[in-house]
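A single protein chain has been omitted; all remaining protein chains appear in their positions.
Naming follows writing order (A and B), and every chain is counted from residue 1.
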Amino acid sequence: MGYWRFVLRRLLQSAPTFALITVLIFLLVRLLPGDPASAMLGDRATDEAVARINASLGTDLPIASQFLRFLGRLLSGDLGQSQALHVPVTELIGERMPVTLLLAAYAMVLATLISIPLAFLMALYRDRPLDIALRGAFQLGLSMPTFYLGLLFLTVLGAHLRIFPVGGLGRGPVGILYHLFLPALTLALGLAAVITRSLRAAILEVLQADYIDFARAKGLSERVVLGRHVLRNALISTVTLFGINLGQLIGGAVITETVFSLPGVGRLLIDAIFGRDYPVIEGLTMCFAVLVSIIFIVTDLFQAWLDPRVYR
Amino acid sequence: MARWQLTISATLLLALGCSGNADAAPVRGGQMIYARAWDSLYLDPVLNDANVDIWVLSNLYDTLLEPSADGKSVTPGLATAYELSPDRLTMALALRPGIRFADGTPVLASDVKFSLDRARDPKAGQWNFMLAAIDNVTAAAPDRVEIRLKHPDPTLPAALATFNTGIMPERAFMAEPGATLDDKAESFARHPIGAGPFRLAEWHRNLSMVLERNPYYWAPGEDGKPLPYLDTLRFEIVPDDATRILKLQGGEVDGAEFIPLARAAELAGDPDLQMRLFPASEVTYLTFMTRPTLKDGKPNPLTDPRVRQALNYALDKDAFIHVVHFGNGKPMTSFMPSTTPLAVAEAPLYPFDPARAKMLLAEAGFAKGFDLSVMIRAGSAEDIAVASVAQQMWGEVGVRLSLEQLDNATMTARYRAGDFQIRTGTWTNDIADPSEITAYFAYSPNIESQHSGFKDPVIDADFEASQKETDPDKRAALYREIQTRFDEAAPIAFLFESPYAVALRKPVTGFDQIPLGNNIFAATYIGD
Partner (left out) sequence: MTVDTVDRRPNRLQPPLIFGTAILTLMLITALLPQFVAPYDPTRFDYHATLAPPSLAHLFGTDMYGRDILSRILWATRIDLQIAVFSTVGPVIVGTLIGTLVGYYGGFADIVLNRLVDVVVTFPFLVLVIGIIAILGPGLTNLYIAIGLVDWVFFARLARAEILVQRRLDYAHAARGLGYGPARIIFRHLLPNAIGPIITYWMTDMALAILLGSSLGYLGLGAQPPLAEWGALIADGKNFMATAWWITVFPGIAIVVAGFGFSLAGDGVADLLRRRE
């Protein structure tokens, strides 16, 4: 069956991607100016102290032998130990990744809930006051820097009105959803703005296509036309957008995590880059690669399912 | 013969009383939540590298002696007294009777020997230089330790009050998995046991750290019962300055560190809060590269002391303090923070005098000015402010400064390679002694005077002599000469000293941050 062969092929295609990413990240990290020991020890360290730490980390070896060590470790499933935190990288990722994933998923759900109904409204009332007002509102959300929007939410809804907590991670499913609402909303608004805009354009385009006229002419009710034909086709472009925005969503999570003091991987990554914590950068990058690949595959599969022409 | 019998009560009460509410009796129990800007990285006294560890370690690990509240001397800690032999080559310390670690096991002389031997191992960490004079440590009796020195060392008492000599339980440490001491330390530091006022209960990295009362802690409170007053101390990690303040204002935390000085006035006016500015050992300055040529081979104008002096005269320190720290700070009086023992703190250096700056530049052959560049830490509001103000003020005397923002690791790498002209710098002392800052700033054999290439044989000789000089007056004279010569040669631009800014909710009493930066929660309580 075509669909399952497509799935299998898609999975096989990911292998070279990983190989390439692994090599790339290994090299990029070592091309960065500065060495882990100086970054760890700071300005005061003596040359001997720096040399000693670099020797114990193995970062003074030729790059080829470092790569062999790295591969050997990787193949045995070991991502190494954080140089700055003295904790295994797998443990760090295990602690932090769920926070970021939950935040991203939460933001996506909120973004979908916001954008699909509004995009329909806007398309149906195109260029009328409602459409123009909503576009203005979204533009506002899109144009505000994340940290500014986050701080605004925190100040107004958190500190002053005390409806939501000021940052942090709650306890229990309800507590966590409650604590994560503002950060997720902060992330979702930017995403919703992008998606609503494209969705609106896609709906308009579909509404003008001949097959919709045909469907109408067949006497199908507006509800069926909108629900079956328009939504389905509009979803294709939305799913694509979700896929390509996810990387950015995780990137945007860095600043959101800082503003809302959430212990996610975004902050871990930034700290690791600035601290030249090689194993953490490598581990996280590869972890991201796996994740984003999975999401791409799911996106592609979903797209293929919505529009079978893609895999034929 | 030098013999100091230190008594607890006077000095300790002095230390604790400075922020206390003298009338009300302390309230026992309860939890305090303190918002920190960064989480700790490595709770090992010997192998840590950063202030995020150093400043909280004393709550977990106690030392033989403790820094006094003003940062200039020491008070008793796990040792009640120390005694120096007439030749000043042996120090004997008497351990306090009945002291225990947080797991209930007694603190023995063997634990002290183990801890000091590990701390002074030249291969362990980057703090062992402070104990370099020690020849050997012996456990003379279960409650008596003897330290023999290679040469007399005036810094030893201060070193024994510094975080890296925190006493650790040998047996518990050695029971950790791992082949080497470093491996064991990695494991031990995740659930450390010391003899400090608190012990670690929970640690969720970059989210929160919970310390609970150590029931075996020795120091008594004002009510005669042992400290600490708090049952639990909870650190929440809130890296964003604005969010940290919002949490405090929203009542979600009881205190917050690293308050931007821009907001100090606003918070001081909040009726629910107390804005505290603790005297610090923090100086902000610019390091000049003083070698004759730059890394790319071009001649370096900063090699001429007159140019460096001119650049110092061209800076209006009061304007700096006004713009960068909103009036909270004071001009530097020496390269050392004025809270450092033996610091010369008489008058601000290089008072603002643009005419003199122009004259000196003309003398040096730079009447038309020249181009300079400064490395600053990317994204640091304070570095940008310092460099922007310097850019503007030097522009007035014809010196054109360009700014280069670099991430920390890149900046450190270029600094170490001497590949820079000017860089921003901030220093805080870790030890209550002038030797640490002098070794980095002025004594060239260590790190070439902050990698500036500055070298003064008289300063180098004075410093070496001072490290063995146990006569306080002679040592003070050596340090006076070091400071005079350094300040005159001006291998740095002397900017300002600043306080530690902490905001607390009104009922919080007895919290202290000493000039070395240590956060002292032992006598903290939440009043009514």
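In this section, contacts are C-beta pairs under 8 Å (C-beta built on N, C-alpha and C of every residue); 3 or more make two chains touch, one makes a residue touch a chain.
Being a predicted model, the structure only gives us computed values, none of them experimental.
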Open item on the list: One chain is left out of this view; which of B:Ala37, B:Val323 or B:Ala461 touches it in the full complex?
Closed with: B:Val323
Task: Touch with the omitted chain, as defined above, among A:Ile114, A:Leu187, A:Leu262 or A:Ala289 - done: A:Ala289
Task: Identified contact with the non-displayed chain, of B:Ala81, B:Ala139, B:Ala378 or B:Ala461 - done: B:Ala378
Open item on the list: Please identify which residue in B:Asn51, B:Thr90, B:Thr138 or B:Gln391 touches the non-displayed chain.
Closed with: B:Gln391
Task: Residues of subunit B (touch criterion as defined above) contacting the omitted chain - done: 241-242, 260, 262-263, 266, 319, 322-323, 376-381, 384-385, 387-389, 391-392, 402-407, 410
Task: Absent chain, residues of subunit A that touch it - done: 13-14, 16-17, 20-21, 24-25, 28-29, 31-33, 123-124, 126-127, 135-136, 139-140, 142-148, 151, 155, 194, 197-198, 201-202, 204-205, 207-208, 213, 222, 236-237, 240, 243-244, 247-248, 250-251, 254-255, 269-270, 273, 281, 284-285, 288-289, 292-293, 296, 303, 307, 309-310
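Heads up, the rule we're going with is that only the chains that are shown with their structure count from here on.
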TODO: Please work out the Cα centroid separation of subunit A and subunit B, and write it as a whole number of Å.
DONE: 40
- [ ] Name, in rising order, each residue of subunit A that touches subunit B in their complex.
- [x] 32-35, 38-47, 49-50, 52, 56, 84-87, 92, 95-96, 147, 151, 154-155, 158-159, 162, 165-169, 258-261, 263, 267-268, 273-276
- [ ] Enumerate the contact residues on subunit B facing subunit A in the complex.
- [x] 41-42, 49-50, 123, 126, 182, 186, 189-190, 204-207, 236-240, 242-243, 246-247, 249-250, 252, 407-410, 412-416, 425, 440, 446-447, 450
